[in-house]
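A single protein chain has been omitted from the complex, and every remaining protein chain is retained in its original position.
Then we have subunit A:
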Amino acid sequence: MNSATVRTLLVRGMLTGIATGVLVFGFAYLVGESPLRSALVFEAAHETEHGPELVSRTLQETAGLATGVLFFTTAFAGIAALAFCFALGRIGRFGPRATAGLVALGGFVTVFLVPFLKYPASPPAVSSPDTLNQRTALYWLMIALSVLIGIAAVVLGQRLAPRLGNWNATITASVAFVVAVGLALAFLPAVNEMPEGFPANVVWDFRVAAAGMQLLLWASFGLIFGHLAERVLEPRTANAPTQQAVPPQAAPAPH
């Protein structure tokens, strides 16, 4: 029964990821492609050699972008649904919808916001291909560190709650999270490869678009999955109080 509940939640999480992916793709196509195209114009004007184009630009902007976005949103929605299963009832007295919202907030902060502060999304032609291996390793390391610090902070908050109370335990755990993340941000190597003359407004627009995509992803995941999860879990959460609160109807009051 419980394993089946986890499976149902996981399936609904991934379906939420697909629905979210459609929204995020629409946003990325409308808002993100414009600065991306500007960056490609800059690249075309400055590059010395050009390899053969394997996939046409039209396909990259439509089907290619949709594939990347849907893989990403489905994968993270699946992982977030599993995180929701662990978090439910363990991070405080929150119902399914509030838990989904908190998991989504945690996902946005640890998977996107913290890594973005150190290694922000960059349009094409900004970074050197020679450092790609190093930058890829650093980015995944930053995500892993940020998620691990986030989990550690939640566990710390849980441990402190009986002694300090929920409010102070939450504040202490949040401060610990910010300090640990700050140290990680300070000590990981910086990447500064912006080429001479690259239009700053293109970089800004691109990063706003990238941040908007993630905000849309995690916010809609929290809202949609919270609703779906509550409908899965509702029979149990709703029945328990109802069975006790409603007296049996067998004996009608005499007139």
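Just so it is clear, contacts are C-beta pairs under 8 Å (C-beta built on N, C-alpha and C of every residue); 3 or more make two chains touch, one makes a residue touch a chain; residues count from 1.
The rule is simple: contacts and distances are computed from a predicted model.
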Record-based protein name (UniProt) of the chain missing from this complex, from "CbtB-domain containing protein", "Xanthine dehydrogenase, molybdenum binding subunit apoprotein", "NADH-quinone oxidoreductase subunit H" or "Anaerobic sulfite reductase subunit A": "CbtB-domain containing protein"
Option from A:L10, A:L23 or A:A219 whose C-beta touches the chain left out: A:L10
Contacting the left-out chain in the complete assembly, out of A:T16, A:S38 or A:T74: A:T74
Residue ranges of subunit A at the interface with the undisplayed chain: 2-3, 5-7, 10, 28, 32-33, 36, 51, 53-55, 59-61, 63-65, 67-69, 71-72, 74-76, 78-79, 82, 85-86, 88-90, 93-94, 112, 115-116, 119-125, 127-129, 132-133, 135-140, 206, 209-210, 213-214, 233, 236-237, 240-241, 244
